[in-house]
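Complex shown without one protein chain; remaining protein chains in place.
Moving on, here comes chain A:
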Amino acid sequence: MTREGRQGRANATPVLSVRDLIVEIPTRAGTVRPTDGVSYDIRAGEILGVVGESGAGKSMTGNAVIGLLDPPARIAGGEILLNGERIDNLSRDKLRKVRGRKIGMIFQDPLTSLNPLLTIGDQLTETILEHLPVGQPEAQERAIAALEEVGIPAARARIDSYPHEFSGGMRQRVVIALALCAEPDLVIADEPTTALDVSVQAQIIALLKRLCREKGVAVMLVTHDMGVIAEAADRVAVMYAGRLVELGPVREVLTRARHPYTAGLMASTPLASLGHRRLRQIPGAMPRLNALPPGCPFNPRCERAEDKCRQPPAPGLEACEGRAACWFPLTPDAEESAA
């Protein structure tokens, strides 16, 4: 599909639409919701950063979208639409044909994501042959092209190499090539740089940005690294205790946070773009999912919390212009005093 084609369609329908997604895990201590009422869109050629602490539900959302929730976790409510069509209720086999073909996924650790006993060429061609109507020679050529695209030098010569013959950064490039080789519309990158050296991280982020721009794919970039978000994302979704607490353009959210949690997160993150300043921490810790406080889940740690925050219902994004799930959001001007 051409770039124009993708972008033309992009104006009409977002590539990915998540609507009020609820993921539930039944446990002995009751049912918990690692993802609770999350909604967002990703358009073609756009990178949405999903950020939050460990256990905030970022990865769970990504896994739900690609249909890889580990039982007993399950989608308990909401809709997932890919190019306007629901995919959360597809049969196993139809969902399998969406995975890889329509949605590519990149995992955190490139050292363990590749099968050590198969050559990278085998792994690429098996994916291509599974999803695209091409023969073995064509698949081989496409595999080489995919490797060249992600910047593997001498791709033709290295296609028969095994994963252990590549460095960590090169392996993550191979993983990206694998995720993209069947030309998906959406790529879910789950902590793609966390396991890499800092210098390699920057290369991988640059690669993701370039591929997103050139191929017009939508990218869901799941990370806990604010620096990666600032560098790569167009828009950012901040998650806390399974809920979406803030959603907006990256520049806006990073410099003029409206939700007190986002503001606290920014104040505790060293970012070159915000200059030298003292880092502050948010008091307390994120509550466990089976012990959420009533009302806004952030209220026990929030300086601005009032009685309304401690009573149900919890605020949604509509509480503050579709931007922040907070009854008493920070005003854009108050940002300096809060941070």
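The rule is short, and it goes like this: a residue touches a chain if its C-beta (ideal position, glycine included) is under 8 Å from a C-beta of that chain, and two chains touch if they have at least 3 such contacts; residues count from 1.
Keep this in mind: contacts and distances are computed from a predicted model.
Student: Missing chain, UniProt name, options "SCO6045-like C-terminal domain-containing protein", "ABC transporter permease", "Gluconate 2-dehydrogenase subunit 3 family protein" or "Cytochrome c oxidase subunit IV": which is it?
Tutor: "ABC transporter permease"
Student: Any idea which of A:T31, A:N89 or A:T112 touches the chain not displayed?
Tutor: A:T112
Student: Sort through A:I66, A:L265 or A:A305 and give me the one touching the missing partner chain.
Tutor: A:I66
Student: Spell out, residue by residue, where the missing chain touches chain A.
Tutor: 66, 68, 96-101, 104-105, 107, 109, 111-119, 126-127, 130-131, 162, 164-168, 175, 178-179, 182
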